[in-house]
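All protein chains but one are shown in place.
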Amino acid sequence: MAEFFAMDGYAWFVWPTYVATLGFMAWLAISTWRGLKADRKVLAELEKDAPHRARRRESGATDSTPLSGTQTSDA
Amino acid sequence: MANLHWLANPGRFLRIANAVLPYLGALTAALLAWGFFAGLSAPHDATQGAPAKIMYVHVPSAIMSMAIFGAMAVASAVALIWKHPLADIAAKASAVIGAGFTATTLLSGSLWGRPTWGTFWVWDARLTSELILFFIYLGYIAIWQAIEDPNRAARAAAILCLAGSVNLPIIHYSVEWWNTLHQPAGLLQGRTDSSMAVPLLTLLAGFFSFYVTMLLWRMEREVVGRKIRQLRLLRAQA
Partner (left out) sequence: MTRKRQRMIFVVSGLAALGAATALVMFALSDNITFFRTPTEVVGGDVPPNNRNFRIGGLVESGSVVRHGADTIHFLVTDTRSSVKVTYTGLLPNLFKEGQGVVAEGRMGPDGVFVANQILAKHDETYMPKEVIDALKAEGQWKGQ
């Protein structure tokens, strides 16, 4: 086992590579998930505060809420 | 374009993404766990010895760093030409993932180069063009940060992305067009023994699956973020 971790004396080259790459992937996954959860909460509160929005939601119209920052095709 | 417009509805996108995400997440975790285990327990390369273990993160990182930029370029073209509402969101959501893989490519390559070549860094065509790719990613991210209005940011970022995509063939063919210290690609030419190629391909699949998972998550977050922005604008006007 110790021999495996020693990597023939190249441990300082091999392991930092794995730690950095897996660390980046873990950080990305966690930060994305946390950010999404926080944003969903903010959105839910905003929609709660806006009664006309809430009504539209009940009638199933949320799907068509247009995205700001996008345009429909004008072809 | 009928299919694209069918998917253009953000609510429908969110429903499909949320249905797919648990399976995709599980697939990613399984592929990565198996790939890392198999790679680390594979035999050492005869010529290079232990440092060649770095290949298992370097090669998938490098392929993803270019594949993600390619996907962003396609999404940018779709956003500019067809004004598909999800295209610029997909491109924006990809950028951080691609930039991260470019950084891990450069770092792992450097840590591989020192024990095998005898240097952390040389300015050969392959290494330099990959470093340029990293800076293009940073520029792309900076545009989205700097421009407040999503419509204008999307346009500027898409143009930068398409212009930057000329770098992709340069990275790929650099090892054939010029003499480089970096060796040519040999993964699919049968010059890698299957005991190493199988873990490598598993990890490549794992990295790709990781990208798609993160992409859907980050797109979802962007859709939610834009809804928040719009509700706040409405509130401010009221």
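Per-chain residue numbering starts at 1, and chain names A and B are given in the order in which the chains are listed.
By our rule, a residue touches a chain if its C-beta (ideal position, glycine included) is under 8 Å from a C-beta of that chain, and two chains touch if they have at least 3 such contacts.
Not measured: the values here are computed from a predicted model.
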item: Residue among B:Ala17, B:Val122 or B:Ala205 touching the omitted chain; value: B:Val122
item: Candidate in contact with the missing chain, chosen from B:His44, B:His172 or B:Arg229; value: B:His44
item: Residues belonging to chain B that touch the chain removed from view; value: 42-49, 52, 55, 77, 80-82, 115-119, 122-125, 162-163, 165-166, 170, 177-181, 183-187, 189, 191-193, 195-197
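Note that only the chains that are shown with their structure count from here on.
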item: Centroid distance [mean C-alpha coordinates] between chain B and chain A, Å; value: 15
item: Chain B residues touching chain A - in the complex, by the definition given at the top; value: 1, 5, 9-12, 32, 36, 40, 44, 49-51, 53-54, 57-58, 61, 82-86, 88-89, 96-97, 100-101, 103-104, 107-108, 111-112, 114-115, 149-151, 153-154, 210, 213-214, 217-218, 220-221, 223-235
item: For the chain A and chain B complex, residues of the former touching the latter; value: 4, 7-10, 13-14, 16-18, 20-22, 24-25, 28-29, 32-33, 35-36, 39-40, 42-43, 46-47, 50, 53, 62-75
